[in-house]
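All protein chains of the complex are present and in place, except for one that has been dropped.
What follows is subunit A.
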Amino acid sequence: MLQSRLVAALKSLSIGQGVCRISAQPLSTTAAKCRQVEDRREMLKSLPAIDEGTSGEKAVDIDSMIHHKDIFPNLDTPNMMFNGTPFKELPIFNIRVSSNNTVFSLTDYKGTPKIIRSCGIEGFKNARKGTNIAAQATAISVATRALEKGIKTIRVRVRGIGPGRMSAIKGLQMAGMDIVSITDSTPVAWDPPRPRKQRKL
């Protein structure tokens, strides 16, 4: 639909130039009027889906299923030792991801906060806060702060989906943190209170 409209517009342009140069003017005015709601919806549909950082959600990777057997926790997991600390007493990196921002907070196993940083604090403002690059840069700076405090082995708990989801975890690893496990704690309810009304596109 959109393509055919574009082709028609191009054709009319070339004809207009061929016949006389003055007729180029009405073209621009009609093009502005042609922009309807339907076309905008179609354009949005034709755009590629926004990357939320949840890679592997749809695609099936068979190899990873075959090779790893003990990737899930069991009854002994809380007492398993990682770098001299039992799993249940490892410090926790909480990452809260939304479409507009990414917030990192490092807590000990009781939940006492030690470091809180977000993409906004890090200097990314407005729409840039919600990008994967911002999340990765923030992750690296937070991780270096944690390493300065002597915290290396951590568990990661991710909450929410957004562009920063994957890159935040990757950034932590790039900075040299030793990630033991990744947990998802996205709040999901099957009978939630009535959410806000839908956005108008």
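To be clear about the criterion, contacts are C-beta pairs under 8 Å (C-beta built on N, C-alpha and C of every residue); 3 or more make two chains touch, one makes a residue touch a chain; residues count from 1.
Keep in mind that, in the parts below, contacts and distances are computed from a predicted model.
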* One chain isn't displayed here; going by UniProt, is it "Exosome complex component RRP40", "E2 ubiquitin-conjugating enzyme", "28S ribosomal protein S21, mitochondrial" or "Elongator complex protein 5"? -> "28S ribosomal protein S21, mitochondrial"
* Residue among A:Asn83, A:Thr112, A:Asn126 or A:Gln198 that touches the chain left out of view -> A:Gln198
* Which residues does subunit A use to touch the chain missing from this display? -> 54-61, 64-65, 68, 70-73, 77-78, 87-88, 155, 157, 161, 166, 169-170, 173, 178-190, 192, 194-199
